[in-house]
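Heads up, one of the protein chains got dropped from this complex, but the rest are sitting where they should.
Presenting chain A:
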Amino acid sequence: METNRLWDSKGDRVFNVINYVVMSCALIIVLYPLLFVISSSLSSKEAVNAGRVLLWPVEFGLDGYRAVFREPTFLQAFARSVGYTAAGTIINVVITILAAYPLSRKDLAGRNRIMLLFGFTMFFAGGLIPNYILVKDLGMLDTPWALWLPGALSIWNMIIARTYFQTTIPTELLEAAQMDGCNDYKFLWHVALRLSGPIVAVITLFYAVEHWNQYFNALLYLKSPDLYPLQLVLRQILIRSQVDIEIAGNAAQVAEMVGMAELLKYSLIVVATLPMMIVYPFVQRYFVKGVMIGALKG
């Protein structure tokens, strides 16, 4: 589609100009709210409360961030979320590979029938209430297991992994390994997984993002506030506007906190999203790859 500039006709030049303008507009529309949030978080509380921040920070200051890092509820929830995400992702990836690899092998008896069962759950589910009752009856209510086990296997990711195994690991390799006396477990661990680095990275990322951003399961299954993940704490502050004033201790601090609410929200948004945004540029290509592999199947 690259054409030499000299060749462009007049109509094409008009097209180019319009296209660049439209694309720049798209860029600005997406960028502006992000920029606005960051600028607000770096402004003074008076400027934020008066709605004076539009593009750049007004009366630059780090008060919002200081308040965020002084708040123990937030820091604990942050740490908890890191833990939930790490443990949950490990469970997800192990189960996904253990399901995907056998299903990628043509010599698995009843393969299509098992796939059909898995596939069925993609399109039909019992619903919210039966899930809740199940989790309750299994005694997982108000434990971290309720966040890890109900979604332990995403069929979509499993299909992506299976497709990858099927297309990249040649049967000859398996036969050769079997000749040398290699059993299935060894083959999976020493051969198949070593050849599947990219796909393991893709599904790990998909799962990790999901865990980090997940709030609803926690809202549904967790009752005690000292188990709350970050997103649930954020929900209280950002959406229900409940800033915990008691934690601020003495009266002077309370007075200081009251005017801070809006500024605090912006700072929270930035701090909570930062881990994702720092990692994202480096792993972007894996996400794109994941979408492509998924598209092959879909």
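Here is the rule we use: a contact is a pair of C-beta atoms (placed from the backbone, for glycine too) under 8 Å apart; a residue touches a chain by one contact, two chains touch by 3 or more; residues count from 1.
Operating definition for what follows: contacts and distances are computed from a predicted model.
**Q** Out of "Sugar ABC transporter permease", "Purine-binding chemotaxis protein CheW", "Carbon monoxide dehydrogenase" or "Sarcosine oxidase gamma subunit", which one is the UniProt protein name for the chain not included here?
**A** Its UniProt record gives the name "Sugar ABC transporter permease".
**Q** Which residue, A:Ala26, A:Leu62 or A:Leu108, contacts the hidden chain when the whole complex is considered?
**A** The single option touching the absent chain is A:Ala26.
**Q** Counting contacts across the full complex, list the positions on chain A that touch the omitted chain.
**A** 1-3, 7, 9, 11-12, 15-16, 19-20, 22-23, 26-27, 29-31, 33-34, 36-37, 40, 48-54, 119, 121, 123-134, 137, 209, 212-216, 220, 231-232, 234-235, 238-239, 262, 265-266, 268-269, 272-273, 276-277, 280-281, 284, 287-288, 291-292, 295, 298
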